[in-house]
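Take a look at the structure set out below.
Here the complex is missing a single protein chain, while all its other protein chains stay put.
Chain naming follows the written order as A and B, and within any one chain the residues start at number 1.
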Amino acid sequence: MAKTADVIIIGSGIIGCATAYYLAKKGRTVIVLDQNDTVGNGGSARNGGGVRQSGRDKRELPLMMFGIKYLWQNLSEELGTDVEYMQKGNLRLGKTEEHLRILSRLAENARACGLDVSMVSGAEAREICPYLSDEVIGASWCPTDGHANPLTTTLGYYKNARRLGVQFYTGESVTALRKYQGKIRYVVTQNQVFEAQQVLVAAGYESREILKSVGIDIPMSKLLLETLVTEAQPPMFYQMLGTATADFYGHQSKHGSFVFGGSSGLEAVRRDFASDASTNLTASYISRAIIRYFPVLSDVKIVRTWAGWIDECVDGVPVLSDTPEVPGLVIACGFTGHGFGIGPAAGYVLAQLLAEETPSVDLSAFRYDRFRAKF
Amino acid sequence: MKEHENLRVKPIQWHSEPDDDLIICRCEEITKGEIRKAVCDGMVTIKEIRRYLRTGMGLCQGQTCGKLVKGIVAKELGVKPDDLEPATGRAPVRPVEMQVLGKESEE
Partner (left out) sequence: MKRYDMIIVGAGPAGLSAAVEAAKHGMCVAVFDENAKPGGQLFKQIHKFFGSKEHQAKVRGFRIGEALLKQANELGVEVLLNAVVTGIYADKEVIVRHNDTVRHVKGDTILVATGASENMIAFPGWTLPGVMGAGAAQTMINLHGVLPGKRVLMVGSGNVGLVVSYQLMQCGCELVGIVDVAKKIGGYGVHAAKIARCGVPFYMGHTIVRAEGTDHVTGVVIGEVDEAYQCISGTEKQLDVDTVCIAVGLSPMSQLLDMAGCQMQTVSAKGGTVPVCNADGETSVEGLYVAGDVSGIEEASSAMIEGRIAAISAARKLGYLGEAPASEEISKLQASLEALRQGMFAPGNRGKIIEQTEEGIRISNSLLTKGYLEEQEIERFPGFHTQKGIHPVIECTQNIPCNPCQDVCPRHCIMVGDNITALPVVDENSACSGCGLCVASCSGQAIFLVNDSYDQTHASVTIPYEFLPLPAVGTIGVALDRSGNPVCEAEVLSVKANPAFDKTNLLTMKVPKEMSQKARFFAVKSSEQKG
């Protein structure tokens, strides 16, 4: 007999776990499936932990601002898990006039959406973060940005969803979705069949293969991004950091270690799209990038590096959408590497969508059928 | 891993044990009780335990506590330690200073 629930969620990342949690709170029965043996083993376990609004596409901003205003503040208490959320602001650093032009443009866009982002001088930036090198000539500053621990956040949602009765099946690789009398009905895995009136596909890039079985495609590509972590250091600064050209980003965690990420520029031409092994070049590159901004960290040791796939949507923002052509199916993918900070809010509104309530934030910019050719 | 499926669905009741305050992961100062509690909270793979608690994520990267943690988790779950997938090996195998890692040569 098929295992049944009100909603089946495919993917146990932060999106899947948060949605499951908020749905369970509404009294819905939920089954979460993941192809991996470990919960949240995709991007949710591998990202840099940014919880930021600045630098985001303006289509994403309202949802992100909603999350920061209503969800992140009390998330540790709500989940009974320290998600290590720190709202100490975000500095996006610039070293050249060109950098400053990019930053000013981003700041202007953000202000237009009602976000407090200002431009600060190099000296002002060093007042906020005294460890910055003299090479920094200016920065954008968003005081309401921050960071959190993606591992405990995802697993905190999982823990609480499970406590509320959500059933998690790991090691369950979904092979197909099946409709019944015009509506979504079955989720077929390698081992068994699950049944529900509603299905949420939140499986990162793998969503594409799953959605294919019901004739839907989301145009996205798969990129491997790399991250590293240092040994613990005494508290130094807690701002989230980024750069105008996105050559690296990172922060010091509550634990004391620094988490840094960055892209070498070679990601898109990777030979091996099957393995998630780190590359030979990126960790060295990230280290050099950090030292140029923070010479004080030169002798700090890297203890671990890792890599994770992002599902990069062709237009840079995710799909958060129901699908009238397949009633009961909801899609959440294409988060493009910024799915963690927005994760709680996305889970919150997806739960509303699945519960047939009006989402707290307008989701029309995230329709699954928005993609068009150039003209 | 069938056991894990069932264990994720079937909660384990927490009970304290006299040596719960024993430190198991020395680098991150994680106790046996914290590990046992994490299993009760649903962390049933070594990766989940590491990510939830930070065991084996410190300077020695689990060289010392890896087997100890595995033993505790396996006992709590009622499975054999060998049935638990080990933590993933990641570079650098030994900690490296950023300025060294940043200085590459091919000679």
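Heads up, the rule we're going with is that a residue touches a chain if its C-beta (ideal position, glycine included) is under 8 Å from a C-beta of that chain, and two chains touch if they have at least 3 such contacts.
Everything numeric here is computed off the predicted structure, so don't read it as measured data.
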Contact with the hidden chain (one of A:S76, A:T227, A:S253 or A:S278): A:S278
Hidden partner chain, residues of subunit B it touches: 19, 22-24, 26, 32, 61, 63-68, 81-82, 84-86, 88-94, 96, 99-101, 103-107
For subunit A, residues in touch with the removed chain: 271-272, 275, 277-280, 284
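To be clear about the criterion, only the chains that are shown with their structure count from here on.
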Distance from subunit B to subunit A - Cα centre to Cα centre, in angstrom: 24
Residues of subunit A defined as touching subunit B within the complex: 37-41, 45, 151-152, 155, 158-159, 162-163, 167-172, 229-232, 255, 278, 281, 283-285, 287-288, 290-291, 297-306
Subunit B - residues contacting subunit A, complex: 1, 4-5, 8-9, 11, 41-43, 45, 47-48, 51-52, 54, 57-59, 61, 85, 88, 90-92, 95-99, 101-104
